[in-house]
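I'd like to ask you about the structure that follows.
Only a single protein chain was left out; the remaining protein chains are all shown in position.
This part shows chain A:
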Amino acid sequence: MRKTVTGILAGIGFTLACGTSAFAQELTIFWAEWDPANYLQELVNEYEAETGVKVTVETTPWSDFQTKAFTEFNAKGSAYDMVVGDSQWIGAASEGGHYVDLTEFFNKHKLTEVMAPATVKYYAEYPANSGKYWSVPAEGDAVGWSYRKDWFEDPKEMEAFKAKYGYDLGVPKDWKQLRDIAEFFHRPDEKRYGVAIYTDNSYDALVMGVENAIFSFGGELGDYATYKVDGVVNSEQNIKALEAYKELYGFTPPGWAKSFFIEDNQAITENLAAMSMNYFAFFPALINEASNPNAKGTGFFANPPGPNGDQYAALGGQGISIVSYSQNQEEAFKFLEWFIKDETQKKWAELGGYTAHAKTLESEEFRKATPYNEAFYQTMFKVKDFWATPEYAELLIAMNQRLYPFITGDQGTAKEALDALAADWNATFKKYGRMQ
């Protein structure tokens, strides 16, 4: 009897010993469920081939990405060693102690120079201008536009457009032209509509759509260093920008009140709209004839400038961070060292990932690789982002609550909506003692 017990115990001990040693050779990266995550899995398979360390990219749908990641963080769980977290999370995740401080790693590898400046500023640094870094820019992303080149280049359309608006039909040079073209192609009786924009208010879609207008009209959401929002978020430019966005909503296909990246790509593939706003990350599907029957007739352009020539776009994209509760932090650091190598970043771009690596971005090879890479390259140096404070989700929900009824439901005026928003945000900042 005693022999059996000893045998079983030894067996268990042996299994555990093997288990833990095998464990150290594995890393798990958590990300949202989309194409770039598949590209990342392909990339990290090469890491396994080189080092023998198995890296798994685990994914979950976008709608519960934030909830799932923070539930794991809050429970101090070690399920994920690294997370490719959204840019807005960085305040909450760094103040909450969920991310490992990467400042030393950043300085050692001079990442502020290696990566595109905007990506360092918005994906990695928190608080603003503090010189403290929490993540390595991994997937650069911003909003751009796709359009139906075949419709735009139709001689009959070009003639009719010129007769109506007095200038040539082409890629819009500013928001005014964007509006004119949307109006021109908006023909509900032909089941053709002007434009597809973001309107989903369940996370950040609508807000990012509006940001494209606000930033290009020369507006800001607030002073991110001093938390001043009065007169900033409800400025004259922002009121005009919001009105412009609402006007575009009038040229969208029917039932366009809960649309995000899927619907906006469908607008192009299903012949619904002449132009469509979307993240660059979703453009690969549009040049693929298997997923877009109109692939040959689809073109791309960067978010156009506003009335005063300011040109910005809303930032998307994520940096890769090490989770504080991971038991494989040392391995994770080794992985990041591999990830930032020039060759790895080049390979990452080739696979379809949007690198934030400045040298790769600037290379001719990258810029010519796809019809949208040039627009992406230009945009990545002109991006702005939402608040990254730990209470960003409350700010986001307040913005959805105030803007959505105005844009889709025709309630109130742009000024009323933005004034109310400024009051909401002030109250939130007061609650968390952010105002000096």
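FYI, a residue touches a chain if its C-beta (ideal position, glycine included) is under 8 Å from a C-beta of that chain, and two chains touch if they have at least 3 such contacts; residues count from 1.
Basically, contacts and distances are computed from a predicted model.
Participant: Looking only at the UniProt record of the hidden chain, which name from "Fe-S cluster assembly protein SufD", "ATP synthase subunit a", "Sugar ABC transporter permease" or "Outer membrane lipid asymmetry maintenance protein MlaD" is the right one?
Facilitator: So, among "Fe-S cluster assembly protein SufD", "ATP synthase subunit a", "Sugar ABC transporter permease" or "Outer membrane lipid asymmetry maintenance protein MlaD", the name matching the hidden chain's UniProt entry is "Sugar ABC transporter permease".
Participant: Out of A:155, A:255 or A:309, which is the one that touches the chain we can't see?
Facilitator: Considering the complete complex, A:255 is the one touching the chain left out.
Participant: Which residue, A:45, A:71 or A:226, contacts the hidden chain when the whole complex is considered?
Facilitator: The single option touching the absent chain is A:71.
Participant: Pick out the residues on chain A that sit against the missing chain.
Facilitator: Spelled out for chain A, the touching residues are 66-67, 70-71, 73-74, 92, 95-97, 188, 191, 200-203, 253-258, 272, 390-391, 393-394, 396-397, 401, 404-405, 408-409.
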